[in-house]
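One protein chain is absent from this view; the other protein chains keep their places.
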Amino acid sequence: MSSQPNAQKLVYLDHSATTPVRPEVLAAMLPYFAGKFGNPSSVHAWGDEARKAIDDGREKVSSLIGASPDEVIFTSGGTEADNLAIRGVAHARKAYGNHLITSQIEHHAVLHTFEALQKEGFRVTFVPCDKHGLIDPDDIRRAITKDTILISIMHGQNEVGTIEPIGEIGEIARSHGVLFHSDAVQSAGKVPISVGDLNVDLLTLSSHKIYGPKGVGGLFVRKGLRLAPQATGGAHENRLRAGTENVPGIVGFGEACRLAKAELPEESKRLIELRDKLIAGFLREIPDVDLNGHPILRLPHNVNISVKYLEGEAMLLNLDRMGVAASSGSACTSGSLEPSHVLLAMGLSHETAHGSLRFSLGSSNTAEDIDYVLEILPPIVKKLRSMSAFGPGSSF
Amino acid sequence: MSSQPNAQKLVYLDHSATTPVRPEVLAAMLPYFAGKFGNPSSVHAWGDEARKAIDDGREKVSSLIGASPDEVIFTSGGTEADNLAIRGVAHARKAYGNHLITSQIEHHAVLHTFEALQKEGFRVTFVPCDKHGLIDPDDIRRAITKDTILISIMHGQNEVGTIEPIGEIGEIARSHGVLFHSDAVQSAGKVPISVGDLNVDLLTLSSHKIYGPKGVGGLFVRKGLRLAPQATGGAHENRLRAGTENVPGIVGFGEACRLAKAELPEESKRLIELRDKLIAGFLREIPDVDLNGHPILRLPHNVNISVKYLEGEAMLLNLDRMGVAASSGSACTSGSLEPSHVLLAMGLSHETAHGSLRFSLGSSNTAEDIDYVLEILPPIVKKLRSMSAFGPGSSF
Amino acid sequence: MYNDKVMDHFFNPRNVGELENPDGVGQVGNPVCGDVMRITLRINDNRIEDIKFRTFGCGAAIATSSMVTEMVKGLTLEEAMQISNKEVAEALGGLPTQKLHCSNLAAEAVHAAIKDYRQKKGLD
Partner (left out) sequence: MYNDKVMDHFFNPRNVGELENPDGVGQVGNPVCGDVMRITLRINDNRIEDIKFRTFGCGAAIATSSMVTEMVKGLTLEEAMQISNKEVAEALGGLPTQKLHCSNLAAEAVHAAIKDYRQKKGLD
């Protein structure tokens, strides 16, 4: 981390963007770079060793979500897993219907993939959410037609932290004979997930969000389900995903899943305490602040607020100078013109959406980190508001 | 590496399958797992640091092939880069024509991708090769029609090591206004490559074949060329390849390219000497052995022989027990029924193709390794031949 | 992302605020895009005697606002009308590409304030 001259402290609160690799995970990976570096497809000792390593990783990843090992396909990350699930079902089952259902608040990896399928001729229903970012299972039920072949609804919303009623939606999908995918990139390792209980047929995971390495993700594919592969080549990953396996990445992902599973009950309790302390502090210390996302059905590590009359990037730059890493739903941080589609779908005005900040907590955070943020953000807001074109009295 | 009880020595001769990560490369990567772990898209110091790291990686990778940094897109490996190049051009330019040209001896990542495009309705010409695995540029020229939108011919053949006349084919493609892709996974870092001299528009690279980490590859995309992205999501990699960047992987790939470039002239000379010693030794020590691939236009690290009357896997298992890692073009090693499509395209009989062995050399190999292999393979061959159903006198 | 000069103008913005009874007021931008700038001017003898800004927006929006106030203070109205958004970005040593559009409107805000002044005076 490059030094921040004004920072009394470095506080990373952007764990939904990415997390550091845990020391235990890195230690598990290290032997596979130079010593045990074989290609799992090779017929010799180096190859055997690598094959065993990915089998072991598959076992650990599947165990986090209550799947069996042969139901997990390794990919290069959450984005690729989302693409494989959605395109894979759409292309494999287009003979059965051309209607797809998703929501307005999915991650871009899901949303843009459905938009691409629209251009291919599929009909897509984007169901809305309520002001807390919650999707109504009845909206899904009503959207299903005899042509519907896939429903994709995320498990935990990445920006505002709302946990969606996946179990209920899964039952609806199952009872209508429609395949069901859920993006659980933000939830896995944070809240308990069982693919059996949830009635999902496909579930997306990403390693770098749970203290595993970047460059590896996983897709749960229920036994017997056939997908159209999206990358063709060698006969890797049950012929669903060609390309030499990222062995150290898979080993690290496996170890990250094992640790997440073991520590989940205690760690999620700890994060919820920190989360609620931060939310209460913001609402108390800063005027004209709203909490975004659901007050109760919420990921343990997510805090999202709108700071009225301000734009997100300006706050992020000030936080950064004080050593604090966060993120924002403002368009300015993404290079697009529109602010977060999620906040807009929840009914926020463009101006308010531009002024959103997300603080996502993780294993390194302590109560002191929370105190520090609560100490530095109020004066930043005050200073920026003093130069804003908007304010309580403005036409805003 | 698990211990091999009978081995006096461990000799890895499967560098075309994968290579160990070099210590310098691992050292370059290490800071990016836990310390500098940010997401390059983030607006804070952790993000800036990660962004700089991938910019630096892009600079080093592009420099290996004489491209400019903004012409390199990072992928999860060679397979994904091949898919993106071929599907990306086919889908972006189908309005201009539906004819594609490739060869019969491409890697499966290319071959199966063209076969998938055939199913989508594209017409594909698979040009043949001669008995040395060499492709005739005139065959390409003759195959071009006014509907041709893409030619893809590999640079160095991964099984038999033949180096194809890419520069000549590039000129033909250019003069006909057809885009040209080349898979240089096996050649990059082994022989000098300049995308300018070769007249290629797209070129595939893979990190784990040149002492970089698995899980990362690169695609050169000539400036101004538009591709249809194959994975949709965030606006990463110039909107061509969505997904959080594999930062440590990219850093490692960059360092591997930098080292490969610096050491190429000397290392390729060294490898050619070892290669020629091994080839000469095999031809001298074992009766009924043929060299596969071109005798002169050959990758510095490739040795491929056919050992008559024997099947490859049986030899590999014996070599493995003696600590030697190699690979084979036999179907038995791949779980398919047909032996290597490359050896068959070169005109080998099925039986002879089954008996092929590939020894691919790398940085750790010494003259003593070669001596050891030349000492142990002849008795293995003798023993296996004594139990083979075939022999010089057989109906074979 | 931003260079040091941009960061300096962002963290230490010049001429922040609103002039009382200004001679001209200009507001440009669109809250939808996340950038709105308001410029107030004091004009004396056809020259910009004082200028202040208030901006809702990102780092680039605030830095360009601050920069333009320094650039035009003391200029004649005709001179100030010549200053373009592009020159403001150049004076800052450049901006990231994605910031060159909506966040770089400060010169336009000055022009709008000058026009407002001229209109009020019946000069237009």
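Should a chain be cited, it is by its letter among A, B and C, assigned in written order, with residues numbered from 1 in that chain.
Methods note: contacts are C-beta pairs under 8 Å (C-beta built on N, C-alpha and C of every residue); 3 or more make two chains touch, one makes a residue touch a chain.
Predicted, not measured: the structure shown is a model, and the values here were computed from it.
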Option touching the unshown chain, where B:27, B:280 or B:317 are the choices: B:317
Options A:43, A:299, A:342 or A:357, residue touching the unrepresented chain: A:43
Contacts of subunit B with the absent chain, listed as residue ranges: 309-314, 317-318, 321, 330-333, 335, 337-339, 349-351, 354, 386-390, 396
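Just so it is clear, only the chains that are shown with their structure count from here on.
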Most remote chain, CA-based centroid, reference being subunit C: B
Interface with the most contact pairs, given as the two chains involved: A-B
Separation of mean Cα positions, subunit C and subunit B [Å, integer]: 56
Junction residues of subunit A, two or more chains touched: 313, 317, 333, 335
For subunit C, residues that touch 2 or more chains besides their own: none
